[in-house]
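Here we show just some of the chains, and they stay where they sit in the whole.
Order of writing sets the chain letters: A and B. Residues in each chain are counted from 1.
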């Protein structure tokens, strides 16, 4: 409606960048699992900006935040993690809702840790060792999109897990 | 090949809108789980157009169709649903095939209900309480994309479930 060629080109360029950002973030989040499940620790830590964080609940109660890149990369060398890697596991990121606003983005979605069973009763199958809800904030950097903060809470019916889920309506 | 600038701009605008629609529908469908798993009932019902429907199979045989928004939102306040919410669950929408045709769209894909186990034998893990195939029809509205009809059948080897799956070749 009276837009000039210049205005239409500028609008297309801005809209296309947002769609490309959505797909780039999908690729970033879908890189996480194969990296950590093969103990490719440094590259996994580099999915975050420096100083970024990963907060998760502890089995014994309470939460913990690890800082990128070193503490996060370090976790993927923990004996408990290497035990998962050598058993056979998938840190699965289910496709989240992703919203992009300029150089910032947010995502809300589920994640699962699928682990190979190693006992006689279950035989040769896999099971859901963990199931969680996640909220990610992300930022455009000169090297592409990176995670700023990932907050992860297991699906145990807690108010805290439900509050993370409800962020999906606000992003 | 002889296209004018005007024709190229119009073609780009139309193609980009289709790609944006695909991503918007992905976001819509990936909002469903976190809303219903936190008993955010009204917002879940509002993912459908008014008068839209959700048809699913009943455990006792036969099928049921609930109408949007009230009957669908109402289901997420049923005691059986709140029991899932308080136990810890994920209504997981696996990424479906999505096709957009103007102001209408269709999608075919799997969905799962992941539930926390609460018995001594299984300890602290989650399991697949439901697994189903879905066909969605969707429509562009002034408020964005909304679901018109969702048809869901559990994966029990039935001809009806296979017929829903085969729609993936036709959309």
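General observations
The rule is simple: a contact is a pair of C-beta atoms (placed from the backbone, for glycine too) under 8 Å apart; a residue touches a chain by one contact, two chains touch by 3 or more.
If you're wondering where the values come from, they're calculated on a predicted model, not measured in any experiment.
What's in place is 2 chains of the same protein, and the file's complete complex has 3 copies in all.
Here is the rule we go by: only the chains that are shown with their structure count from here on.
Residue ranges on subunit B touching subunit A, taken from their complex, read 5, 9, 12-13, 16, 19-20, 23, 26-27, 30-31, 33-35, 37-40, 43, 85-90, 92-95, 114, 116, 124-128. For subunit A in complex with subunit B, the touching residues are 5, 8-9, 12, 15-16, 19, 22-23, 59, 94-99, 108-110, 112, 127-131, 133, 154-158, 161-169.
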